[in-house]
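Of the protein chains in this complex, one is absent; all others appear in place.
And now, chain A:
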Amino acid sequence: MGMVRESQFHVLAVDDSHLDRKMIERLLQKSSCQVTTVDSGSKALEFLGLRESNDQNALETHQEVEINLIITDYCMPGMTGYDLLKKVKESVAFRSIPVVIMSSENVPARISRCLEEGAEEFFLKPVKLADVTKLKPHMMKTKLKKEGEKPSEEENATLKPEESLVVEMILPLNQELELEQKEPMLSSNKRKAMEEVISADRSRPKYNDITTSV
């Protein structure tokens, strides 16, 4: 069923509570993700290779580990999840990584602030397995972007690079469209992100052409 290459998604989970770190780790592992947990926003930035510096040029080192999603608690001492979200979105190297916020408190103003700042989702704690399955489409997007940036190798050698890219896009794009139908009230950022993916696809051959050629 899945046309996408089998490499696992790697999620960076941030929470100051040991118990909640254990929970989110298991939830993500159960959804077949590789997980790294850290207990603070500053450690998250360190892990990414992004230091807390105002000088954008100086310390944005090459990301050694590919992270497909960051999921963070909102309420943390020192750097909050919101602060972390801002830093990630301000960073040229890491702004394309989807960020999800978790909180035990249902504060509408907080939720809209996070979504406006570019968070993909806002989960109320306790987070459940059903919530975690919503993350796959967001993580697929980063894989697509990465695939789009480099020529494909190995198994797809016989296909033209463009065709192999489209094959890989079929599954996630269906999910994208489903997502759109289910959630019409998207924040402007979320909608923008999705439109980028869909419009990118318009330049490629249409669905029926691909399925028959595969």
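The definition used in the following text is that a residue touches a chain if its C-beta (ideal position, glycine included) is under 8 Å from a C-beta of that chain, and two chains touch if they have at least 3 such contacts; residues count from 1.
Going forward, contacts and distances are computed from a predicted model.
The chain that is not shown carries the UniProt protein name "Histidine-containing phosphotransfer protein", picked from "TATA box-binding protein-associated factor RNA polymerase I subunit A", "VPS33A core subunit of CORVET and HOPS complexes", "Actin-related protein" or "Histidine-containing phosphotransfer protein".
Screening A:Lys87, A:Arg110, A:Lys125 or A:Lys141 for touch with the missing chain picks out A:Lys125.
Where chain A meets the missing chain, the touching residues are 17-20, 22-23, 26-27, 29-30, 75, 104, 125-126, 128-129.
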